[in-house]
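I have a structure here, written as structure tokens, and I will follow up with some questions on it.
For this view, one protein chain was removed and the others were kept in their places.
So that you can tell them apart, the chains are marked A, B and C in the order they are listed, and the count of residues begins at 1 in each.
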Amino acid sequence: MIEKYSIRTDLALEQKERFEADNVEISGVVLEEKYDEERDIKVTTVRIETENGARTMGKPVGTYITLEAPELAVPDEGYHREVSEEILRFLRRLLDMGKEDYSVLVVGLGNRQVTPDALGPYVADNLNITRHIVKEYGKYAMGKDQVRLLSAIVPGVMGQTGMETVEIIRGVVRETKPDAVIAIDALAARNSRRLNRTVQISDTGISPGSGIGNQRSAITEETVGVPVVAIGVPTVVDAATIVGDAMENLIAQMERSETMKGVGVVLQGYNAAEKYELVKELIAPHLNGMFVTPKDVDETVKRISFTISEALNRLFA
Amino acid sequence: MIEKYSIRTDLALEQKERFEADNVEISGVVLEEKYDEERDIKVTTVRIETENGARTMGKPVGTYITLEAPELAVPDEGYHREVSEEILRFLRRLLDMGKEDYSVLVVGLGNRQVTPDALGPYVADNLNITRHIVKEYGKYAMGKDQVRLLSAIVPGVMGQTGMETVEIIRGVVRETKPDAVIAIDALAARNSRRLNRTVQISDTGISPGSGIGNQRSAITEETVGVPVVAIGVPTVVDAATIVGDAMENLIAQMERSETMKGVGVVLQGYNAAEKYELVKELIAPHLNGMFVTPKDVDETVKRISFTISEALNRLFA
Amino acid sequence: MIEKYSIRTDLALEQKERFEADNVEISGVVLEEKYDEERDIKVTTVRIETENGARTMGKPVGTYITLEAPELAVPDEGYHREVSEEILRFLRRLLDMGKEDYSVLVVGLGNRQVTPDALGPYVADNLNITRHIVKEYGKYAMGKDQVRLLSAIVPGVMGQTGMETVEIIRGVVRETKPDAVIAIDALAARNSRRLNRTVQISDTGISPGSGIGNQRSAITEETVGVPVVAIGVPTVVDAATIVGDAMENLIAQMERSETMKGVGVVLQGYNAAEKYELVKELIAPHLNGMFVTPKDVDETVKRISFTISEALNRLFA
Partner (left out) sequence: MIEKYSIRTDLALEQKERFEADNVEISGVVLEEKYDEERDIKVTTVRIETENGARTMGKPVGTYITLEAPELAVPDEGYHREVSEEILRFLRRLLDMGKEDYSVLVVGLGNRQVTPDALGPYVADNLNITRHIVKEYGKYAMGKDQVRLLSAIVPGVMGQTGMETVEIIRGVVRETKPDAVIAIDALAARNSRRLNRTVQISDTGISPGSGIGNQRSAITEETVGVPVVAIGVPTVVDAATIVGDAMENLIAQMERSETMKGVGVVLQGYNAAEKYELVKELIAPHLNGMFVTPKDVDETVKRISFTISEALNRLFA
């Protein structure tokens, strides 16, 4: 196989798959799969347990729960409610809500003006914010014994603010002292079939360079001062990834092709580095900064953002 | 005259006018007017110089420059450019740009979802943000000797964030350390004829309770840690103000009315407190939280926001 | 009482109330009220049965159902579902859905850029449009025996299009031949307490001069060629109305006032015309084109638009 190049994914699940495809065993990474046939929801939990596993996976130690629900792109209200409950269950697992009273800041990452990147802002738009009410009218204003303070911010992207997103969040966290941050972001997947059908929830925050806008700095417990749970939905594939993937497949198919047996024989004689050179140039540099997304991305992003808001609203109800 | 009640204005100019109407001299407040006949632009500078003046005016010590330009509501590009230059001139006067290198955070206050309150967010949308470019590529990336770092944030309103706006700004200022903040906000005027035709620039920041969304806490040098210049445009009148004003005028007119001379004579026999009682109840409590705004507010707010962005972009060019 | 002046309402209910306040009997107009105590929903049906009634009411012959639901401005999902069902019931009554197959064009009137006027566009945004699917894949594509074709258009306002809204709708109706039009519009009420808590459904279309943008021409069966059912929600009060109302109350209160008995006696000596003259000037002409609306209009309009979309989606499911 050709060496991996320019392949980018924000999904731990897809990172794991790449190694499996190559039959590489990764120590320190545990995978668990569950499939709910009736509702056609597949849940994969990737647990990166050691620093070695983290290095190989290129993702920090922690738990990554991925929910694949093919019907998520379809306007079925009942189905969305079930996915919403699933997300709620995972959030409860990853957030340490042991304390009686709890305060969370939701951060809607991404660019509201670019449709596939607007997931975070849209989720923030539909939250039932309570922090100011409790601050003003006291603990019992919400009619509960337990206080759940929900606040939210849509920080914008660096081209709009001139600031690293982490600077804004760290500043807001220091002033308003939430117990945790939940960061919502649109992600890049490797496989276009996963777009708008997948939700990844992790307790590791946001890694540098992930998301659509490629924010450079990490949003993690280390950088903002409180635990960060991340909820991400892949809405784009990097253009370079889709092209690289297709060409890799072309070469693989040539090697196996009956019609082109001759080509295959020759190709097998070349090493990965040589093939890599061949492909590299074809992924034109102007493809950097380009992404692939479906034409109906407006409807699917809107719909999934509701499903996530719903889970968050229940968590804090 | 009836005592003032429920009259609200964010314009220092209008506050001053009220006292003038009652022939009240305010010590510690200096007024200066200039009228440019050719361009029909009137500039009024109110300087509150003493604590006593501040108490009487209900506004902090500082300089308030008001620019009244009746044509501001009209789509005349050339005219807007001239107003833009006027604003630029005042910003230079109020901002201490003495230093070679300078860094400013623009804050677009208000609610993007409520048209007359969207001025601040719209201004932020059209800025040429540079801070991240200079941080990344160094001082000469912009082709200038002098470095002007411009960053911006649209914090949202308390109902959306659950946080006081000042908490967000203070946090961001502490992290990113600008030399000054420029806060843009939609204001409430007393006189509906001033709507969308007036720009107020002051070096005192934003007072508590001003703006449309009535943010409770001040955004000033004391609360955020760096000087705050405020740019405001009145886009609404409080509903209670418009009703109270009209009724006050009705009573005044009755007192002078020839036809109703009898009413006038009787009314003059009653004191302000009695008349105040009469009017108070008629300003129904449900008018609180209501504002008056013109039907074409979408076009005028959009247009003026460009004019202000333009001034800011030139300031940092 | 002073003669009515500058009072404007798009609600048949409020028009009726004005005559009742003056104890004027209107022949040809029938009123029916029902109150559902448990859910706190009041339904008033005004039936204008004769041309004489229409002239007096200033509204065309037809049925006007008004639903007043104080909780409509509050984010209670269950309550909104019940109101939605109520709207659905009334739509079924007013639309002649006798035919097996049915095709309706929903028109989202108003200006998306001005929050209280955006109700119509927001409702259109959330509809499950089916006409193109059935046209493409045939009657059974939707899994139903009965075909309900739903199409929608957001025509914009005259300042944006340069065209009368009725010209656009008539053109679209002639090309696409729906059996009926449902027009959604934001309305002006007289009483600010009705804002965002009231839904009016009528089988008479849209009258000239109603709505916020004051479209001049009617949208009715006569002008577009098919029956027009209108759904309206009052989101604004005319500024002139709120001022005129308050002053009328002031004069009435003076006439009754114990403290100002003298004023009352004198006032009673003057006739309506004299008082009218007094008030008229105070409603400054610059108040024309101004409206009053609540500060949280963004949230309430968004919420009610969902409730109406929901009713329409069920009607065509």
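Quick note on the criterion: a residue touches a chain if its C-beta (ideal position, glycine included) is under 8 Å from a C-beta of that chain, and two chains touch if they have at least 3 such contacts.
Since the structure is predicted, the reported quantities are computational estimates derived from the model, not experimental observations.
Here is the thing to keep in mind: the chain we left out touches A, C in the whole complex. Only one of the listed residues, C:58, C:138 or C:159, touches the absent chain: C:159. Contact with the chain not shown here comes from a single listed residue; of C:59, C:131, C:194 or C:302, that residue is C:131. From the options A:27, A:50, A:146 or A:249, the residue with contact to the chain not on display is A:249. Taking the complete complex into account, A:283 is the one of A:119, A:168 or A:283 that touches the chain left out. Note that of A:30, A:54 or A:114, the residue touching the chain absent from this view is A:114. Mapped onto chain C, the footprint of the missing chain covers residues 124-125, 129-133, 149-156, 158-164, 167-168, 170-176.
By the touch criterion stated above, the residues of chain A touching the omitted chain are 111, 113-115, 117, 159, 192-193, 212-214, 239, 242-243, 246-247, 249-251, 253-254, 257, 259-260, 262-263, 266-267, 269-270, 274, 277-279, 281-284, 286-287, 289-299, 302.
Here is the rule we go by: only the chains that are shown with their structure count from here on.
Sorting all chain pairs by how many C-beta pairs they have in contact places B-C at the top. Computed from the mean C-alpha positions, the centre of chain B lies at a distance of 34 Å from the centre of chain C. Residues of chain C in contact with at least two other chains: none.
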